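Structure provided below as structure tokens; questions to follow.
Only one protein chain is missing from this complex, and each of the others stays in its spot.
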Amino acid sequence: MKTDDVKALIGALKQKKTGMYRKDFLLTWEKSRDELEATFLVAEALRLMRDAGISPRLWDSGIAVSNFRDNSTRTRFSYSSACDLLGLYVQDLDEGKSQIAHGETVRETANMISFLTEAIGIRDDMYLGEGDKYQREVGRSLDDGVAAGVLPDRPTIVNLQSDIDHPTQSMADLLHLAKHFGGLDKLKGKKLAMTWAYSPSYGKPLSVPQGIIGLASRFGMDVTLAHPEGYDLIPEVVELSKKQAKESGGSFSHVTSMDEAFKDADIVYPKSWAPFHVMQQRVPLLHSGDQAGLKELEKSCLANNARFTDWECTEEKMKLTKGGKALYMHCLPADITGVSCKAGEVAASVFDRYRDDTYREASWKPYIIAAMILLGKRKDPAATLEALLERGTPRTV
Amino acid sequence: MKTDDVKALIGALKQKKTGMYRKDFLLTWEKSRDELEATFLVAEALRLMRDAGISPRLWDSGIAVSNFRDNSTRTRFSYSSACDLLGLYVQDLDEGKSQIAHGETVRETANMISFLTEAIGIRDDMYLGEGDKYQREVGRSLDDGVAAGVLPDRPTIVNLQSDIDHPTQSMADLLHLAKHFGGLDKLKGKKLAMTWAYSPSYGKPLSVPQGIIGLASRFGMDVTLAHPEGYDLIPEVVELSKKQAKESGGSFSHVTSMDEAFKDADIVYPKSWAPFHVMQQRVPLLHSGDQAGLKELEKSCLANNARFTDWECTEEKMKLTKGGKALYMHCLPADITGVSCKAGEVAASVFDRYRDDTYREASWKPYIIAAMILLGKRKDPAATLEALLERGTPRTV
Partner (left out) sequence: MKTDDVKALIGALKQKKTGMYRKDFLLTWEKSRDELEATFLVAEALRLMRDAGISPRLWDSGIAVSNFRDNSTRTRFSYSSACDLLGLYVQDLDEGKSQIAHGETVRETANMISFLTEAIGIRDDMYLGEGDKYQREVGRSLDDGVAAGVLPDRPTIVNLQSDIDHPTQSMADLLHLAKHFGGLDKLKGKKLAMTWAYSPSYGKPLSVPQGIIGLASRFGMDVTLAHPEGYDLIPEVVELSKKQAKESGGSFSHVTSMDEAFKDADIVYPKSWAPFHVMQQRVPLLHSGDQAGLKELEKSCLANNARFTDWECTEEKMKLTKGGKALYMHCLPADITGVSCKAGEVAASVFDRYRDDTYREASWKPYIIAAMILLGKRKDPAATLEALLERGTPRTV
């Protein structure tokens, strides 16, 4: 029965025009609608297959590189779970966190780690203006390596969070929404409030809110971005989201009031981030290891944050949403008032009510990552899924 | 032929009444006699199967989490060997060692790492009164995750050493004894001396001696616990062991003389530990990171230890044992006089004679861990073993 569901997903996949083979998954807005939908379909198919006890193990051996330039628990587990599910052994590449490699070093390392490698997952979100660039530099080095006959095959890069986008998060979030509302097509016209929220910590990356508005605006949603004045995202991403919203038959508003954003929202995503200009100031300080400068920046930043403690997702604010019942989302961990901090992004009672939803939201991430890898490595992904079904290896005895 | 031996073990397993499925293995005294014996049978069966060249690989993919809150080499290797044997990829969870997570953090992390996870091994023995509690909190979080439909299946937790028990050690030790004396039933009436021994280091956990008396007392053995005055174990565990010894037709004595313990012993287990009250004092110092306080405690503790350098397993003491030939046991590494320290737990000549025995003792640990995982994940473990035999996949070409 579940097998029939998988077959239906494969059928839908065959209708999509995709060109993801030997490409990387860096920014969702570089992918076509069909490609995004193909990713959802493959993710669902892999999950269903595993639930049905059929192993989606694609490889008998092979390396998946994990390159985390920032701490991570949940993304690390999502990545290794995805890779293991496909049969890949995860080998960490630890280059140190202080400085991003450039030029010769990137080229050389990219090739040296890739002789038997199928996938490379990179997290690099600390340095505004650098993370995405670094991922592209690795990608070009791999292309060169393949062209020179040094590498037998092109590993596919999965962006596990850059300074610009966090596609494994946003794609998992969107798939969660699709499942929650009964289909991707049901998202059209739904109001999503991506809003800043107060946090007693600072320096949280911009990639989550950017990823959400950059992706939700593809599906005809009414996206509202809300934050206090000065807490801007990268301007280009906001412009792009506006354009995309229009093209997809949705809308995009940019406001400076959490209440306005919550008003009649179907979905709320209250989450803290550091202002764009702060992230810009932070980069040279991080590079020079200027601890005093970083401390100073943090201090002024937290003082500024403290002016906006009322940007909290409270029960009152939730009442403003559609029927008072908007779906609460978060990439986790959330700053929960009275639980993980004195005052934070969300009231404890609100978080409690939606805890399982946020866990379900997160549960898609391993499958999204696995789908991205499969699509980057297979010219005919539908045929691959069919072959896996046909083979029918049980995942467990 | 080895296959026939495996079949005999499966036959014996079928006679055991067990209810370990979807439960954790935290304390041996929470398990029934049948459940303990089932664990031994499965461990032996897995070992025999591997020796016969048949792969006991249960999973084609799947994650095993390792959460070591204290350094470890041998338990780490035992755990990863066990998981790999069953087909699981070990992903480390590194939460830092200073503070145990509580509440929301535990609940969330437990779920986030478990979407594709079959087993979670936790070592947490530094903080008296906390390690076992933490493991149970993780277990409850997993139960909630399954109930909420967040997790597709319940990972099983294996206690890799808590403040209370060290079941993978004690179970390996008991299986070693059973093999040495020709069967579990042969242990009845055997005298086991679990005794404190001098060490020039301090702060060694209580879980090994507690684990040994808490388990040996289940099998009709004459258990003698010996230590200098003041070097108490957790009182409840001693009380429990007394009660269990009585119920199993054995005996339990508690003495303050190493000689008395060694007298006519069939088995001696001389091993240092820190007094219970010291471990209690240590916890707040560890939490507050009070290095001066810890130093002070260590100093007074070592000074006290120094009064008992004669608690050493020497050739003279060995002569007191049954026929002078008691089996020497140790969880390793031992403090060997003149080898790893000036004066320690055991004389070099005694250790030399029993070295291979202690290695054999340790060799059971990977299989005990694998058995615990299998029993926590399979409702009908005998059927699983039969299926593995039937499948007959060679472990190697």
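A few points about this structure:
Each chain carries a letter (A and B) given by its place in the written order, and its residues are counted from 1.
Simple rule for what comes next: contacts are C-beta pairs under 8 Å (C-beta built on N, C-alpha and C of every residue); 3 or more make two chains touch, one makes a residue touch a chain.
Keep in mind that this is a model prediction, so the values were computed, not measured.
Of the options A:Q15, A:N71, A:Q91 or A:S349, the residue whose C-beta touches the omitted chain is A:Q91.
Among B:L27, B:A43, B:L85 or B:A261, only B:L85 touches the chain that is left out of the view.
Touching the missing chain, out of B:K23, B:K188, B:K322 or B:R395, is residue B:R395. Although one chain is not displayed, its contacts with subunit A can still be listed: residues 57-63, 89, 91, 93, 95, 103-105, 108-109, 111-113, 115-117, 145, 148-150, 152, 384, 387-388, 391.
Where subunit B meets the omitted chain, the residues involved are 50-51, 55, 57, 73-74, 76-78, 80-81, 84-87, 89-90, 332-333, 336, 339-340, 356, 359-360, 362-363, 366, 393-397.
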